[in-house]
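After the structure tokens below, expect a handful of questions from me.
One protein chain is absent from this view; the other protein chains keep their places.
For reference, chains read A and B in written order, and residue numbers begin at 1 within each chain.
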Amino acid sequence: MHLLIAILSGVLFAAGVWLILRRSLARLVLGLILISHSASLVIFTSGGLQHAEPPLVEKGATALQTPFADPLPQALILTAIVISFGLFAFFLVLIKRAHQETGTDDIDAMSEVES
Amino acid sequence: MMEQLLTDSLNTAPITGMVILSLIVVMINALKKEPLATEYWVSLVGIVINIGLAVWVFPERGTAFSGSVMTGGYASVTAIIFLTAAALTIMLARVYIDKIGANFGEFFHLILFVTTGMMSFAAGLDLLVTFVGLELMSIPLYVLAGITRRNLKATEAALKYFLLGAFSTGFFVYGIGLIYGMTGTTKILDIAQNINAYSSEPLFMVGAGLMLVGFAFKVGAVPFHMWVPDVYEGSPTMVSAFMSTGVKAAAFSALLLVFTATFDFMHSSINTVVAVLSVASMVIGNIVALSQKNFKRMLAYSSIAHAGYMLIGITAGGGVSIAGVLFYLVAYMLTNLGAFGIASFIENSDQTGTDIDDFRGLYQRHPALAVILGVFMFSLIGLPPFAGFFGKYYIFVAAIENGYTWLTIVGVITSMISVYYYLRVVVVMFFQPEGEQVQTARFGREGAFALAVAAAGVLLIGVFPSVVLDWVSALF
Partner (left out) sequence: MESLLPILLILIAAAFAPLLQRVPGRVAGWGLALLPGAFFIHFLTLLPAVQNGGERLFTLPWIPTLGISLSFRFEGLSLLFALLVLGVGALVLVYAGGYLAGHARRGRFFSFMLLFMASMLGVVLADNLLLLFVFWEMTSIASYLLIGFYTDKEKSRRSALQALLVTGFGGLALLAGIILTGVAGGSYDIAALLSSEEALRTHGLYLPALLLILLGAFTKSAQVPFHFWLPGAMAAPAPVSAYLHSATMVKAGVYLLARLNPVFGGTEEWHYLLTLAGGATMVIGAFLAAPQTDLKRLLAYSTVSALGMLVMLIGLSTDLAAKAAMVFLVVHSLYKGALFMVAGVIDHQAGSRDVRELHGLARVMPFTAAAAFLAALSMTGFPPLLGFIGKELMYEAKMQAPSASVFLLVAGVLANAVNIAVALIVGMRPFVGRKPVRPGRAHEGPVSLWLGPLLLGLGGLVFGLFPSLIGRTLIEPAVQSVRAEHVDVALKLWHGINPVLMLSLLTIVVGVLMFLLRLRARRVAAELRVPELLLPGGLYRRVVDALPGAAGRMVRHVQSGYLRAYLFTILVVFILLAGYTFLKLPGWPIDTGFGDVSFYSVGLVVLMIAATIMVLVARTRLVAIAALGVIGFGIAAIYVIYSAPDLAITQILVETLTVLIFLFVIRHLPRFGVRSSVPTQLRDAVVAVFSGIVVTLYSLKASGVQLDTAISTFFAENSLPAAFGRNVVNVILVDFRAMDTLGEVTVLAVAAIGVYAMMKLRRGNGRVS
């Protein structure tokens, strides 16, 4: 399964990269979202995938029963998901504003080549 | 547990204090009808109080929250640097944001949020804290970059900054992921204990390399520098000022903490990469700056070049380098804030008028401003007796002592190139007649005071570098 998810992360990343190299702002957003998905998966797999108990302490026990899913990467991913959501929301407003000011969502049309 | 929590909270008081301050200012903005003046004063007083807190916890060297943040010592010193930058920025921008119509009040609390982020970024001993700090620092900056209304350049700058920034923090996260995958922890100190074993592991090195990309982006080192000129030129001038000083200082402080002080990559292959980044930044930054016609853009390339000089210190490693880079950051912070500040004073309300030619005859109109800007330019070149000289000096000494004489030589040669473009500003100010459109500088008492502080600082630590050096040299 490692292999499958690793391939999936790679595909998501590649797709994300291709999208952010496009000229349309909307595609850029899609690309960033895919890349952040890919990052989450990489972190998730690096903790080791296992069909184990969720990291919840059972009633009556004082510690997790082994085997348990590693809680640390989960905490990391949670942080990443929440932050990238915040970024996403802000970015959408930003491109909306850019579109209103320039009438296009083509980033090349916005930049003048300057030296 | 509770006592522990209490001590931890007390020792991290500057960071918590900044969060509280930011929220208070947000409240003021939301509740008061004419909040600007109140926000300004509350922010300023709050920052001063937080500087006091940072000084107060200085002796409490250690960690808090199960080793995830650093307290006292280094954390205090870096916090003081950022807070000072924030205070000067706010003062210099007081009249400016009014002039360009960005006086929505968001300016103040966004700056405060950025500062909070910088402090946790630079004090984080857990890569997660570092990451959250990085984001907390970056997001308000994305907003600040585009804070003026209906200005195409500003919108474009904000967009570019956001996209590239998000992209580079993506690299940062991947890096953390790989490092975690290798070590099973995100605690910097735990990783540092086994660093010798890890640093021969390609996976770990790639993880560190990806984090380095994130850092290099924030400090504006080549080849992750492309956003710098566009964003510095397009953003409101005082926002660029804060980016080029505070943000750069934060990124370098975090880089120092993670890479130099803790991981100590002195002899690993990562070091070669840093050296390459350093040379590329010095060469490209200085050469491209030669052809710039816009003052802000020129300063942008100059800031890329200065990132290169500071990377010499990172490459060299060791205690002298850390002190050297911190000293350089202080010197650069005062100098560059001042230089951007003067540009913001003479800028037009439509954010034009920052071409180098617009400084023509400044000496006739505002002799004091011209003299002070001259001081800043000489300091940026690295001429004595100004602060920039000792910044360069310490870094060069550190490099030579650690066997990087060739980097020093590159540094000196590129500094020679820089003489040309910094002096051009001086020539234009002092020796060229005024242009047809004469701009009168507007800065108010607050701006004048902040500028005086910056200029005095540049002179003071240029003549008596011990004032700063004693603080920064005994940290590790």
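Methods note: a contact is a pair of C-beta atoms (placed from the backbone, for glycine too) under 8 Å apart; a residue touches a chain by one contact, two chains touch by 3 or more.
Computed from a predicted structure; not experimentally measured.
Taking the full assembly into account, the omitted chain touches A, B. Residue B:110 is the one among B:83, B:110 or B:299 that touches the chain not shown. In the complete assembly, the contact with the undisplayed chain comes from B:181, out of B:181, B:220, B:317 or B:447. In the complete complex, the hidden chain is touched by one of B:57, B:102, B:188 or B:343, namely B:102. Looking at B:13, B:79 or B:132, the residue that reaches the missing chain in the full complex is B:132. Even with one chain removed from view, chain A keeps its contact list with that chain: residues 1-15, 17-27, 29-30, 33-34, 37-38, 40-42, 44-59, 61-64, 68-72, 74-75, 77-79, 81-83, 85-90, 92-97, 99-100, 104-108, 111-115. Think of the hidden chain as still there; on chain B it touches residues 1, 5, 12, 15-16, 19, 22-23, 26, 36, 64-66, 68-69, 98, 101-104, 106, 109-110, 113, 116-117, 120, 124, 126, 128-129, 131-133, 135-136, 139-140, 142-143, 146-147, 149-150, 159-160, 163-164, 167-168, 171, 174, 177-178, 181-185, 187, 190, 202-203, 205-206, 209-210, 213, 217, 222-224, 226-227, 229-230, 273, 284, 287-291, 323, 378, 381-385, 389-390, 393-394, 396-397, 400-401, 405, 408-409, 412, 415-416, 419-420, 423, 427, 430-432, 464-466, 469-470, 473.
Methods note: only the chains that are shown with their structure count from here on.
Separating the CA-averaged centres of chain A and chain B is a span of 28 Å. Chain A contributes residues 20, 25, 28, 32, 35-36, 39, 42-43, 45-47, 72-73, 75-76, 79-80, 83, 86-87, 90-91, 94-95, 97-98, 101-102, 107, 110-111, 114-115 to its touches with chain B in the complex.
Chain contact summary for the complex, chain B toward chain A: residues 128, 131-132, 135, 139, 142-143, 146, 150, 152, 155-156, 158-159, 162-163, 166-167, 170, 173-174, 176-178, 180-181, 184-186, 230, 233, 291-292.
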